[in-house]
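Each remark here refers to the structure printed beneath this line.
A single protein chain has been removed from this complex, and every other one stays in its place.
Note that the chains take the letters A, B and C in the order they are written out, and that residue 1 is the start of every chain.
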């Protein structure tokens, strides 16, 4: 039956994969995030076989010793562990189930780890499709930006069959400092989306509050200090304060350059909105946060760090 | 000139008041918060002279040794330091400037400390009115509820002339664990209002996020843990989580009894809204938070802790 | 080439279909709306061949002379014009592209009209799938409820190839009073979704405004009259006023029974939200309207008319 076959396959794949753990690892999607992640796999001694739609993205990795192939199917043909890092749901669908997709040539027992941030419903579809081919799919989106990707300090939130978590962890710990098991397939995405929705709410809320306090005559550093010792405290007030001059080493001190772009936050809030709509969950502040980041994109803030909402609200 | 007279008065009052620091202290407003605060002054050895519109509120304090008089003017006639703790702006206006108000009989050089949570514009008006009578007015609203008032663990946010802060601190430390100087008159209120606005935003945001995550299949305790180690972290997620079963010792574990009532939060958000409107400051999330707490009051949640917004959004 | 073949097919189908216009018409989806729509086709002399997942829904139509078959494929096998009226996007996908779906047996040149209210992106997918089989797909969602469906007074908003509009109109005029051509496939849905989003905003806005005015001492009938002669005028204020006693013959006069259910409005606002998210369009009020109807569903208002938002906001 299905359970037996799953356990058997799990046994096979686990033993197979763990016996030769430094065999090739596939990597698909060599963008701003994917490239440093793949490099960290190389650094840890894994032979990497990679592909990307932009050939130029592959060069740097090739020079570091990675093997470059034409398409995802070729990657899956040669590696029984594959990591994907792609911009959005349609890319993931294409890379897994398209004409040259992973599932066209995936080996039985392969472990497929998707670190893209996408709709958890799509993750579930991919898991079903992978299972039909005898492969295991896990979602493992990250928190932390390009810096954390380079230094191997990402946090991975992992959804999927629990008995495969150890196998995934082996690879993910090469690229991240924290690897958290969240539950069934899709819950990694859910955790990521939930965190970022609350982050956006906290950031806009902190920006409104700081702006109001300043207009009421409070010194911004003092206000931040008071909030941070009180019940208004949040990550955006105590770690990533959006008001220029309150903290050092954050984008607000650098004209909102670097950091996590407004457009990316708008994308994640779009995912939160979609999952909330699909599950009929009321998210009034999350929804308004989404709209505010959309308005910012419409007003020229796409490329600035998402803490620039302070500037957007303050006027100038 | 005015500066000289202010300094002279300041000199007089400081020396006069500090020389005999355990002279009578006036206390006006013996409600849920005021009564335990006044008791703490008594415990610290201050003779208290008090009044309240409800005679029955005075009894308990009288039995503990306080002197009870008829009205605020009588209090001010006998004590040169007066603390007020009242429900809202109109009460403060009445108690200070009404026919039997403090300012009718206030002594020159008196220190008047208002711990009510009110519109900072009213605090400024009271300060101007007090100054005309040669008295000093400071706003010193508190954070912390009835429990903190009883145990003397309140936080005071103090606005007013800086050279009087030490004198205020002497009394406030009898009633609170933290006494923070915020700046000119009204900035104590501003800090309080700002904190509570961000608190409300964080609480509703946390409730939406937890509700969404649960519907997406995440275990609530695990989700809280993930948020608290990530950028979604806030006081409402890590200290006062609104989801029953996630934490112990918070109102969500006790059917949202006790804590900080929805109606009180709605009141504070109304103050935040009013100050934002008057200063033309956009506060989109703060404004929506206000509306949500108003809707909750309209749907029967007035008396429940403000974390019951989780229940309101979740449906049942 | 494709254009030539399209024109040729169009020529064939038009002549073929119009020559024998009272040949069988297929109808799939015999719910609250679909059943009276199908009856109106029968009344106008069209032989109807129908199916529904619930056999009991078919009985009444069978007694009126309709032929009942097992599944959508059978309908398409016998009729070259098919109307579908289904609850949501997944149903439409199943009925068109599922194992027993229309496209399994559709005849070349058939005209497929979908009157469901769904995501316009799904309409476009169905149109592409239909075109591959040589058939023409049009979206034609309706406005007007069960009453309008029974009396043949629906409004159809039609999207699709313009040269097929006349053929669609022939059938739709049997079921509706207005048939409006909106543009390419999906624009019928777009028009429907846009209208309902603005409707929801107007209804909540009218409810807030009436509630505020009443609390400020205005007579509700007088306030409605003033709004309706001023720039606050909208359909919800002048045709469907949500305040009991202001108008006759509307759900507010009948404890919000009948009319357009809150749950259905929440569904349409979900579609609006999804299309807005997908097109990165900021819709702050539409988004908040969606959230308010979701909160109402969570608080027991699902089955009441959507004008009951007045009651929800007013408290009771």
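The definition used in the following text is that a residue touches a chain if its C-beta (ideal position, glycine included) is under 8 Å from a C-beta of that chain, and two chains touch if they have at least 3 such contacts.
This structure is a prediction, so every number in the text was calculated from the model and none was measured.
Colleague: Based on the whole assembly, the unshown chain contacts which displayed chains?
Modeller: Displayed chains contacted by the hidden chain, ordered by label: A, B, C.
Colleague: Of the residues C:173, C:209 or C:263, I need the one that contacts the missing chain.
Modeller: The one listed residue touching the chain not shown is C:209.
Colleague: Based on the whole complex, identify which of C:50, C:66 or C:157 touches the chain you can't see.
Modeller: Hidden-chain contact among the options goes to C:157.
Colleague: Looking at the whole complex, which of C:24, C:196 or C:262 touches the chain that is not displayed?
Modeller: Hidden-chain contact among the options goes to C:196.
Colleague: Which of C:183, C:244 or C:258 touches the chain that is not shown?
Modeller: Answer from the full complex: C:183 touches the omitted chain.
Colleague: Considering the complete complex, identify which of B:87, B:244 or B:282 is in touch with the unshown chain.
Modeller: Result: among the candidates, B:282 touches the missing chain.
Colleague: Taking the full complex into account, what residues of subunit B touch the chain not shown?
Modeller: Touch set of subunit B with respect to the missing chain: 266, 270, 273-274, 277-278, 280-284, 287-288, 290-292, 294-295, 297-298.
Colleague: So that we can see where the missing chain sits, which residues of subunit C does it touch?
Modeller: 120, 143, 155, 157, 178, 180, 182-184, 186-187, 190-191, 193-199, 201-202, 204-206, 208-213, 215-219, 222-223, 226-227, 229-237, 239-240, 272, 275-276, 279, 281-286, 288-289, 292, 313
Colleague: List the subunit A residues touching the unshown chain?
Modeller: Considering the whole complex, subunit A reaches the absent chain at 288, 295, 297-299, 312-315.
Following the convention adopted for this analysis, only the chains that are shown with their structure count from here on.
Colleague: What graph shape do the protein chains here make by touch: line, ring, star, complete or other?
Modeller: Drawn as a graph, the chains make a fully connected set, so complete.
Colleague: Rounded to the nearest whole Å, what is the centre-to-centre distance of subunit A and subunit C, using the mean of the C-alpha atoms as each centre?
Modeller: The answer is 38 Å.
Colleague: Subunit B to subunit C: how many Å between their CA centres?
Modeller: Inter-chain centre distance comes to 53 Å.
Colleague: Show the residues in subunit C shared as contacts by 2 or more other chains, in ascending order.
Modeller: Residues 288, 295, 297-298 of subunit C touch two or more partner chains.
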